[in-house]
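The complex appears here minus one protein chain, its other protein chains still in place.
Should a chain be cited, it is by its letter among A and B, assigned in written order, with residues numbered from 1 in that chain.
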Amino acid sequence: MFEKVFENIDRTIPLVHNITNYVTVNDVANMILACGGSPIMADDMAEVEEITSICNSLVINIGTLNDRTIHSMILAGKKANELGNPVILDPVGAGASKLRTNTVYELLNEVKFTVIRGNISEIKTVYAGSGSTQGVDASIEDLVTNHNLDEMIELAQRLSRRTGAVIAITGEIDIVADEKKVYMIRNGHEIMSKITGTGCMLTAVIGAYCGANKGDTLDSTAAAVSAMGLCGELAYEKLLKTNGGTSSFRTFLIDYMSVMNHSLLEKGSKIETR
Amino acid sequence: MFEKVFENIDRTIPLVHNITNYVTVNDVANMILACGGSPIMADDMAEVEEITSICNSLVINIGTLNDRTIHSMILAGKKANELGNPVILDPVGAGASKLRTNTVYELLNEVKFTVIRGNISEIKTVYAGSGSTQGVDASIEDLVTNHNLDEMIELAQRLSRRTGAVIAITGEIDIVADEKKVYMIRNGHEIMSKITGTGCMLTAVIGAYCGANKGDTLDSTAAAVSAMGLCGELAYEKLLKTNGGTSSFRTFLIDYMSVMNHSLLEKGSKIETR
Partner (left out) sequence: MFEKVFENIDRTIPLVHNITNYVTVNDVANMILACGGSPIMADDMAEVEEITSICNSLVINIGTLNDRTIHSMILAGKKANELGNPVILDPVGAGASKLRTNTVYELLNEVKFTVIRGNISEIKTVYAGSGSTQGVDASIEDLVTNHNLDEMIELAQRLSRRTGAVIAITGEIDIVADEKKVYMIRNGHEIMSKITGTGCMLTAVIGAYCGANKGDTLDSTAAAVSAMGLCGELAYEKLLKTNGGTSSFRTFLIDYMSVMNHSLLEKGSKIETR
């Protein structure tokens, strides 16, 4: 299904510029390497445009915002837009503070995003300037389940129409949508929420996949979401065999991404389209 | 012994606001998740008060101080005081530089702490504006052992009287004390000093436990200290079986916290009271 996506990653080794938070940055760098890309982190205004210019894509993650990095995000985003490079937004904790919410709005005004990935409460905030965010995890009432799936798909497609971006809403069921097409992905395991950074790592993998597959954003994003979820399932199976806990799970999650390929994903992906 | 402490954590899933250092921040986030809480890291002045307001507790760790974050610590600390939320201080490296020592004094003047946790030389610095700190580890002459236990307990209780905080001094023997009662805890393993961040992680676990157990600070802190030490013992046993080294130990340490519960701690804790 995603054979070409993987071929392009192997061929390109996409260089991904990350302006990201200091909590999960190491996992993000290792995950980009594991999925076949090459990471570069740079957040100073004096260099972000130059760094973006040598990269295949840009990932903006607002997990630990400060005044210095907000300006860098806008500068780098505009440059990536100018170059036609994919720009991915992870609105971590949008809704949890005015700073985060307003920064997301400022970014949406200044930068054209190729993909926006968040949990449902973050995506709601992006959409509406409303939505309840508890911490950086999806609020329990806000999980995407079979129950509210149609409503979430509608939200994703409306936001895609507004922004021109592919929208990825991750939760129990993951939705990847543009205006015309929707992927519903049922990979993943609930233990993924028991380590920090699975969202940030996924966004970075989307950045790598899209950086190597310009013009094929929807499929690249769906492939990344499904691959990440499948790695979570495989890592959980290995966890049980080794009597490990959440930190072993984190190790195995990155391990499986480092051996993921087209045929493994073909066998394990649980994707429907609409 | 600490059954209610664990029940409250499971029920509350305490959200812990961390203003912390960039060295161990990922371990801290994963450890908070492992112990049953939910972490949020935010250090910009523009959002710290708002973030603290949605959290159950605040952890201030001065491991990589800078001018920007010092102000955020004070703002967040005052807000948490106003809300009656527990505020935990980890005075990492206090005594190693004037910046750290003076920041600790400024924090003590501006913020009322619920718990202060450090090694003996850090706690001495907090107490006296003196004390020799080598790096961020306890100086060898300053380890809490059977030899100087009485003296250390007296120091802890005096500092508790001065500050109103529960004082946790960690070392070969851990002391957790308020004015009236003292726990002496003999869990732990010396290999814990061979990885970075065991102190920071413990302080964060204290933050989670206290956030879910307001009004039961002494017991919550003692439970956290004992649980962390027990995880260290179990992780070391597993290390021997797997022929691992210090990085495997780090993984196992977090693993064991993710499966820790009341009955495991009951069986393994080595606690005396005075």
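General remarks:
Going forward, a residue touches a chain if its C-beta (ideal position, glycine included) is under 8 Å from a C-beta of that chain, and two chains touch if they have at least 3 such contacts.
Source: prediction; values computed, not measured.
Touch with the chain omitted from the figure is made, among B:A76, B:I195 or B:I271, by B:I195. The residue from B:N146, B:S247 or B:N261 that touches the chain not shown here is B:S247. Residue in contact with the omitted chain (choice from B:N8, B:N26, B:S57 or B:S226): B:N26. Considering B:H17, B:K79 or B:R100, the position touching the chain not shown turns out to be B:R100 (whole complex). In the full complex, chain B contacts the hidden chain through residues 21-24, 26-27, 63-67, 93, 96-100, 134-137, 194-197, 244-248, 250-251.
Residues 15, 22, 25-26, 29-30, 33-34, 38-44, 46-47, 50-51, 54-55, 68, 250-259 are the ones on chain A that touch the missing chain.
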